[in-house]
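Dropping the structure in here first, questions after.
Heads up, one of the protein chains got dropped from this complex, but the rest are sitting where they should.
Let's turn to subunit A:
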Amino acid sequence: MKWEIERSILHGVAVAAMVAVGSSFVPGTAQAWEPTKTVEFIVPAGTGGGADQMARMLQGVIQKNKLMSQPLVVINKSGGAGAEGFLDVKNSKGNPHKIIITLSNLFTTPLATGVPFSWEDMTPVAMLALDEFVLWVNASSDYKTAADYVNAIKAGNDNEFKMGGTGSKQEDQIITAALEQTTGKKLTYIPFKGGGDVAAQLVGNHINSSVNNPIEGVSHYRAGALRPLCVFDSQPMPYKDELVNGESWSSIPTCKQAGLDVEYLMLRGIFMPPGVTDEQVAYYVDVFKKVRETQEWKDFMNKGAFNTTFMTGDEFKSWLAKAAETHKDLMTKAGFLAK
């Protein structure tokens, strides 16, 4: 019922907008689509997390450089591990004034909770970046390389090693499950509220390891409290700025090189509701392309050691299909599917 009301309001707004556009339309000049009112930027996570930071960063860059003619407003819809936000977009069919930023819960939440949505229920716009994951241990521990740590896990008992992570049956626990499958030993996975908490728990020696993003661990790394062992990517990170003792992000080996054949990257992508036109999608693709050119964005990518792969259109869609498959596979093997 609520949706119908909203839809009819939207319809009314759309008609009004068309009339407005029509009256100011200069015949003969082909105008591309532009938003006619405030655009909602949905974050399917709480305030303060990684996705929220990126969304507000994007809002700031777009506002400062005047990349959009209408305001962009960030709205958090974090209920049910993000399901609330995705369902909102899925149910806003044809609304071009709504975009959503994704994290891995795009794939994991429907599988883990059974709430019905998938990436195919929305219109993919662009992949903005990929978040890297690094295997961290406390700097006072004896594990100097990923191989040391893996061997210790293999030599120890089931559940002897504690892995801390953010959320349950999300990216951190999926990587943990992949580690378990590679080492053949069970790890104790302890879910915490946020990445900062996890890093602090590791510094305080309450857990043995974590798979924090680079930005969550970097300050403790530079202060000599944490040690990065390997990165879960196919190649080392490209960032060569010195962090501490002549080491940089690029000096961290991949986990595969270290004998731990696990790869995981988290999508930071933009989606729109289903049923929008190609012209509307093209508008947002263009906006985000401009965002990528700004110095602020480049600095942000550099600070967070993001993988800056950018994709749109069919390329992005086939990447998504493959990622969805990988998640389903990993989560099925780990027994994370909703019953």
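Just so it is clear, a contact is a pair of C-beta atoms (placed from the backbone, for glycine too) under 8 Å apart; a residue touches a chain by one contact, two chains touch by 3 or more; residues count from 1.
Simple rule for what comes next: contacts and distances are computed from a predicted model.
The chain not displayed here is annotated in its UniProt record as "Tripartite tricarboxylate transporter permease", chosen from "Acetolactate synthase", "Pirin N-terminal domain-containing protein", "Tripartite tricarboxylate transporter permease" or "Cytochrome d ubiquinol oxidase subunit II". Among A:V39, A:I215, A:I252 or A:V287, the one in contact with the hidden chain is A:I215.
Checked against the hidden chain, the listed residues A:T38, A:S140 or A:N159 yield one contact partner: A:N159.
Which of A:H206, A:K256 or A:K290 touches the hidden chain is settled by the complete complex: it is A:H206. Among A:Q170, A:S209 or A:Q280, only A:Q170 touches the chain left out of the display. Contact between subunit A and the unshown chain involves residues 2, 46-49, 52-53, 56-57, 59-61, 63-64, 74-81, 83-84, 87, 112-115, 159, 162, 167-170, 173, 188-194, 196-197, 199-201, 203-204, 206-207, 215-216, 218-220, 222-223, 225, 296, 299-300, 303-304, 336, 338.
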